[in-house]
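Omission of a single protein chain aside, the complex is shown with its protein chains in their original locations.
For subunit A:
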Amino acid sequence: MTSGGIRIKAWAAAAAFALFSGAAWANPQPGQLNMTRGVSEWSPEAYFLNNVALGVCTVIGVLVFGAMFVAMFRFRKSRGAVAEKWSHNTMLEVVWTTIPVIILIVLAWMSTGGLVSFADTTGSQMTVKVTGYQWKWRYDYVDYQGKAIDGVGFMSKLDDQSNETRQLDSGLDPKSVKVGDENTYLLNVDKPLVLPVDTKVRFVITAGDVIHSWWVPALGWKIDAIPGIVNAAWTNIKVPGTYRGQCAELCGQDHGFMPIVVKAVSKAEFAQWLAQQEAAGKAPPATPATPAVPAPASTAAAPASASTTAAPAAKTPGKQG
């Protein structure tokens, strides 16, 4: 009895692990069945709520559908069932109105907590401006640890290998688009967004043409990038690594081809990277008017908005910790 119980528990734990564990999976895996826990301070909120809601729905589903199947078996006319006449039962009706209300109150309470913590973007140590364009992202580093950053910003678009492969009848195999062992077809960019771990990063998110949505599942949320509106969100990544996402709001023909890659590195590495970028941004002062990466002609409009990053920088609280 005991050992059986333990075995069942072990099995259940293994099944639960297979279904719900996700710490190791930052990026989509073949056969993946559930959301992952994510790697940021906040992302477990969404994951936990998802699992609780899924569990509640499963239990209610088993009870209701179970009752239905019992009815379908027991009350078949072919088994001689004679229809009864009753058509209401106040007691039952009160019970099945009250129980869902109680469950809902618990779920609402849990979600409200997660929502309030997500809405709090104060106390950030870094600000990044994200701008969506058809069909690429622009990242401008606004400030870091209380200091304004000057001239670090770049476009980030689909990597060339994915881009060639995704052309209609390219004859290229999406399976061969890889970085190391990982298939990165449509999930890789030429220049990732580099962020430090253990740092509360505030994003200010907008768009230059149509509405996009910035989504990296491992960070736990998405938020729309809307022209004329600046949305704010935050993350605090706990595990170094490369995290992939995609534009989540239909934005035209290449909506499926504007991925997002976040590379989370240690603070030391990040400081080094940032210094490099700042130096590179200042090195050729005369030739290009802007620090943007060599961009195709269609992105010519983008650098203009880079100059506006000065404004959010001034408004940033700039507190340290």
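The rule is short, and it goes like this: contacts are C-beta pairs under 8 Å (C-beta built on N, C-alpha and C of every residue); 3 or more make two chains touch, one makes a residue touch a chain; residues count from 1.
In this section, contacts and distances are computed from a predicted model.
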Can you work out the missing subunit's protein name as recorded in UniProt? Choose among "Cytochrome c oxidase subunit 1", "Phosphate transport system permease protein PstA", "Xanthine dehydrogenase family protein subunit M" or "Metal ABC transporter ATP-binding protein". "Cytochrome c oxidase subunit 1"
If the hidden chain were put back, which of A:L186, A:V201, A:V261 or A:L274 would touch it? A:L186
Sole residue of A:N50, A:T122 or A:S266 that reaches the chain not shown, by the stated touch rule: A:N50
Name, in rising order, the residues on subunit A that touch the hidden chain in the full complex. 27-35, 45-47, 49-50, 53-54, 57, 60-61, 64-65, 67-68, 71-72, 75-78, 81-90, 92-93, 96-97, 100-101, 104, 107-108, 110-112, 114-116, 118-119, 165-170, 172-175, 177, 183-187, 209-211, 213, 215, 217, 220-224, 226-229, 231-232, 245-257
